[in-house]
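The structure's right below; bear with me while I get my questions together.
With one protein chain held back, the other chains of the complex are shown just where they sit.
== chain A ==
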């Protein structure tokens, strides 16, 4: 019953988020701040992880392709498919559930504990719109983060594959272009867009409705990370089934 209550409360919150809007001039400033906090500040970690995971995928693929009948270009093909279809959209999103999600839950949760959300409500401000709507809008730029992750991941694969001596450069570039299906990119960005909504709203829900003190803020952040990851994984499965099968 509690899960049903939570799901209902989550949708009530979403209705409130898209309810009475905050003054546009104020909202504009809040959106820019959230873009900086949630998107720009995440680029460093995303680039770092993408580059090295791209490299690791390439090395592992290369080490497992011992058969001389299999062309070396398949290493690049496998790295590309892994990065575009799964690593960048899903793996990075789970990392972002920890980084961005805990930031959202703890910032909103602390405002709840410190009565700042009550202060907004008393002033007649739609606190859900004021706090959560700018985060959702900022997260709409999340597909750009994933595009960067894909690019850097493939660069990492090239670095590890070619500079590491596993595959010649020309064969790597050939493999990268082999059997490229446009829809795989569309599929990845559809997933990313849905994940962006999940990444901004589930942690916001856990912060917005939290009760208690500082200890509960920590617990809420952990719970938000777990639930965001669970919903991401399930959504990933459902979208893959719907779009690729």
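The rule we apply is simple: contacts are C-beta pairs under 8 Å (C-beta built on N, C-alpha and C of every residue); 3 or more make two chains touch, one makes a residue touch a chain; residues count from 1.
As a working rule, contacts and distances are computed from a predicted model.
S.K.: If you had to name the missing chain as UniProt does, which of "Cytochrome C assembly protein", "Phosphoribosylformylglycinamidine synthase subunit PurQ", "Circularly permuted type 2 ATP-grasp protein" or "ATP-binding cassette domain-containing protein" would it be?
M.R.: "ATP-binding cassette domain-containing protein"
S.K.: Looking at A:14, A:125, A:141 or A:155, which residue reaches the missing chain?
M.R.: A:125
S.K.: Which parts of chain A face the unshown chain closely enough to count as touching?
M.R.: Spelled out for chain A, the touching residues are 20, 22-23, 25-26, 110-111, 114-116, 118-119, 121-125.
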